[in-house]
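What follows is a set of notes on a single structure, which appears directly below.
Missing here: one protein chain of the complex. Every other protein chain is in place.
First chain written, first letter: the chains are A and B, and each begins at residue 1.
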Amino acid sequence: MRRLSIALLAAAIAAAVSTQFPPYQQYATARIGVLIVVALGMNVLAGNAGLLSLASPTFMGLGAYGVVTSMTLWNLPLLVAAPAAVALAWGIGWLLGTISLRLSGFYLGIVTLGFLLAFQVVLQRGGKITSGYYGATAPQATFFNYDIAPETWAMIAFALAAGASVLVWSLTRSRIGRAWRAMKYNELAAEFCGIRPLYLKTSAFAVSAALAAAAGVVYAFLQGAVSPQQFGINNSIDQLTYIIVGGIGSVLGSILGPAVLETAPELLRGLGEKRQLFFAVTLLFVLVVAPKGLSGLTSSSWAWLRRRLPAFSDPLESPRVPRLVRRLFRDEIAPAAASLATVSGPIRRPDPRPVSTTGTMEELTFDHVRVVYGGLVAIDQLTFSVARGSLHGLIGPNGAGKTTAINALTGVARLAHGWIRVEGTEFQSPQHGVARTAMVGRGIARTFQTPVAVPDLSALENTLLGLHTLIRGGVVTGTLDIRRVRQDDRRARERARETLARVGFMGDVEAPVAGFALGELRKIELARALVSRPRLLLLDEPTSGLESHAAMATINGLRRLQETAEEPLTILLVEHNVPLVFAFSDRVTAMDRGTAIITGLPDEVRRDPEVRRSYLGSEMIEVGAARA
Amino acid sequence: MVGLIVGGLANGAIYGLLAIGVVLVIRATGVVNFAQGEFITLGGFAYLISISIHANPLLQLAFVLVAGVAAGLVFFVTTEYLLKGADHLRILIATLALSIIVINALRLIFTDVSQPTPPWLFGERAVNLGGNVVSSNTFVILVTGLTATAGLYAWFQFTDIGRAVRAVAENRQFAALSGINVRWMLAISWIAGAVFTGLAGLLLAPVVSVYPTMGQTVLFKGFVAASLGGFDSIPGAMLGGLTLGVAESLLTAQVGGGDLKDALSFAILLLLLLVRPSGLFGRRVLRRA
Partner (left out) sequence: MLEVQGLRAGYGKLTIIHGLDMQAPVGSAVGVFGRNGAGKSTLVNAILGLVQISAGRVLWEGEDLTHRRTDQIVKAGICLVPQSRGLFMTQTVLENLSLVRFTLRLSRREMAGRLDDIFTRFPQLASRRKSFAASLSGGEQQMLAIAKALMRQPKVLLLDEPSIGLAPRVVEELQEVVARLKSESLTIVITEQNIPWVLTLVNRILVLESGQVTDRIEVDAARPIRPEDILAKFLGGDPHAVPVGQSIPIPKEGPNE
């Protein structure tokens, strides 16, 4: 419960601080506190989960009108009305999340806009319930027979802002926070880590709605009244402005945005009615010039500062080293050294591993698999087996069906016919399929041709994504960081560090991976795949974009991983660099036109006439030879 | 009843022109312009200014067209140059910012006061349409809406430059490889989008008067109309608008009330998304796979 204690402590301190302000400023800063809470919610939604919603004022309105209406009409005490309003908002937010599942970015914006407008209509026509166009005054709230004074509400606003900041910070650092960012960056790859978009999107909306509603409750009592005009499109744009200017995706940004934008007009007297114009111009300015907002500027300044302070500096950054040498080292030598670093021993062509003739050593079997994409047969009668613990290459010209085969295995494409078996038991078939989110749980991990490494997350956090389904931590438990979650987290981080070291990652594991070189990103992705100790590793063109020696080192590194693994690790390698595959694989399957031509030892496959023909292009060999 | 439908068609034609503007921009540039409503407002104010200098109808139209061209160019420059390489979310929010800037700039210059304007071209006259008497504005709206749609469709199908714009909308790389200057085509798309929407402003002004947020209030309906049309077809957008206009008209006759129209549009949108996300009249699917 440590996080909760920190949150409560922060809230208490903030409340105490608020009493030091004179009354007018108390109100103004309390209002900023309310806006901070809303901004936190919007950052969870937009910054973390990447969902655009224009309906945040609506949820604020639900909170505000919720308390005012229920207390006025039904005489509910504050302690019942407030949680009820927040719970209602949570529920409706969750519903909105289910709709968002299938909508592309801008369409979601349009739908939430509609929701906002529709709610305003409901408020205006709510007659008795909502007091219509002109709104209602907030009743006197009591806490066990004590009237809550306006100053107290100001304290509550401060406390809420501080507490919520801590909790949201905790949430974004937790397992769910990482999952949100992964989903925002590449939903498909995230699914392969076991991340389920439905749960994540609904929870993002729900959390954001609850925060906005809580803010709305406090707002109603701070203002003393509610009216429909307070929850319209302009407020929506204001709130977007706060998070963009503050810096999207960061808790600091949620605090800076409202704080700076609300105090600036105060300082620049005479803005008066030009306030909205000022906001909009600032927003546009930030979007064009500094898209990461104020928090982005602070983190760049911090990075700049670190470079100047000798305690933190890195020799590569020191101004005393001639720039040319620095650049040379950074651009040429370091990457080469880094990619060779996966090898701690001489590269040599391995002796072929003994190939088992009995079926029980098969890790993976394709059995007459057929997949149809929109009327076209992509693969048909595809049959081959991969031996346990082996490095198995899958080659074939463009359109041969290699990607489709992987898609069939990983639940992206449905089988029309045939079976795929893993360790002898049925895994994928036309009747029974394993979803892509279940892959990691079943011991299958994969990498992608263009490495998927979430830029906002560090190498360590990216690796932790691989353990998503194996550790605990939901929205609430993750935020509160309860003991079980903390323990899982600690063990997971240990394992992640270990795995990163095993794949030869040499960089800073805590730094965001945004600027890293291709070789490093590939290692991080490999670590993410390996950290869950999979049985079967699917690699999609892992040497793409690498030069020859780096490519060799990579494949050799993979073999060493297999050799040093505690349990047998089977690798299925889809590659276009055929000589490399022949040099290092135990066995190779060559595909063409949707089926397997041959599976066997590399030399066998290389000499097979049909394989050669598939690369040369059919009967033209004869014609060409005749003319030549 | 017929009067209701005709009235609904007239409103719908305006939504349709707005939707056409949205579709023109989104097809070519991929940008969803949340400030599209402001093109209506600028058109309305251009009309207002032209009236104040006692211009003849042709010159009034010219004012509106020029305003559209200018606005389109500003947005083109902002999105293609200032925001070059930005992801769609950022550009979308930028259009929201531009929307507020335009509204507030107009507010500062003209204040929030609603300024009524006479209907364009024929003034306050009544026209006889097959036994029914309609205002001349309604007549002008319907004629303009249909001519604009037909003209635009023909432009895309039969002119070289229209086909070049279609090419850019289909695949920018292929268009560049064919020697097309992609940026000019994008500029033309923005300008066309702004001009057609500006025309809607000219037609809307006599109905609701001219004031800074006149466009913002119909923006959502334009989006719904474009959705009905599937977001990729010009005739579809107009049909979507007409459908929405008639539906609105019939509903408010039953239940009454101006702002209910917004709720109705939202309901229609939700229904559409649940039942037929590709739109009633178009082909593109907007769902994520």
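Some observations on this one:
Operating definition for what follows: a contact is a pair of C-beta atoms (placed from the backbone, for glycine too) under 8 Å apart; a residue touches a chain by one contact, two chains touch by 3 or more.
The structure displayed is predicted, hence computed values, not measured ones.
Here one chain is not drawn; of B:Ala105, B:Ala167 or B:Val207, the residue touching it is B:Ala167.
Of A:Pro77, A:Gly545 or A:Pro568, it is A:Gly545 that touches the chain left out of the display. Within the complete assembly, A:Pro397 is the residue of A:Gly105, A:Gly132, A:Pro291 or A:Pro397 that touches the hidden chain. Interface residues of subunit B facing the missing partner chain: 160-161, 163-164, 166-167, 170-171, 173-174, 176-182. By the touch definition given at the top, subunit A reaches the unshown chain through residues 337, 340-341, 343-349, 397-399, 450, 501-502, 504, 506, 517-518, 521, 541, 543-548, 551, 553, 576-580, 582-583, 606, 611-612, 615-621, 623-625, 627-628.
Keep this in mind: only the chains that are shown with their structure count from here on.
Spacing of subunit A relative to subunit B, judged by their CA centroids, is 37 angstrom.
Of all residues in subunit B, those touching subunit A in their complex are 32, 34, 78, 82-83, 86, 88-90, 92-94, 96-101, 104-105, 107-108, 216, 220, 223-224, 227, 257, 259-260, 262-263, 265-267, 269-270, 273, 277, 286-288. The touching residues of subunit A, counted against subunit B in their complex, run 46, 50, 52, 99, 102-107, 109-111, 113-115, 117-118, 120-122, 124-125, 233-234, 237, 240-241, 244, 273-274, 276-277, 279-281, 283-284, 287-288, 291.
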